[in-house]
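Missing here: one protein chain of the complex. Every other protein chain is in place.
So, chain A:
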Amino acid sequence: MPRLLKTHYSAVVTVNGHVHRLTVPGHERLLTTLRERLHLFSARYGCGTGHCGACVVLVNEEPVPSCLLLTVRQQKNRIQTLEGLKKDSLLAQLMTSFAEEHAAQCGYCTPGLLLSARHLLKTCPSATESQLREELSSHICRCTGYYAPLRAIAKVRDSYAVD
């Protein structure tokens, strides 16, 4: 039977390996759940329309805008935020490279950029310049002009050895 009367739903969501049992309104976006219920603040609110990439998280390893996703639809998915990747060596290399290349200024876009960059280098370790640009096109950065993040990611690509 379709659930015709409910407006709140029990949702079991797995974030950074932890299983959370929540009751959320049907319209709640994953971004709101992460920030306001789970206090994971790396994903940021930028536009709320899928255009800026500030809210990117990994869903089943793929970077997606959490502002467009309904929390109730995430029950079978594995969600990761930057907080859950503290021990990830590729992410650590990217963060170092971002610092060295001054690729983060205000830092608002940085968590999203890092997750997209990590995804690209994992799935395509020898990504070309145009693939890097294509992946970064998901993100708006008002500070760096994009060259510094591109340089930082290319530097890791050139040194990153796949396991």
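Throughout what follows, a residue touches a chain if its C-beta (ideal position, glycine included) is under 8 Å from a C-beta of that chain, and two chains touch if they have at least 3 such contacts; residues count from 1.
The rule we apply is simple: contacts and distances are computed from a predicted model.
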item: Chain left out of the displayed complex - its UniProt protein name, from "FAD-binding PCMH-type domain-containing protein", "RNA polymerase sigma-70 factor, ECF subfamily", "ABC-2 type transport system permease protein" or "Acetolactate synthase"; value: "FAD-binding PCMH-type domain-containing protein"
item: Contact set of chain A toward the excluded chain (per top definition); value: 1-7, 9, 25-27, 29, 48-51, 53, 56, 62-65, 68-70, 72-73, 116, 134-135, 137-138, 140
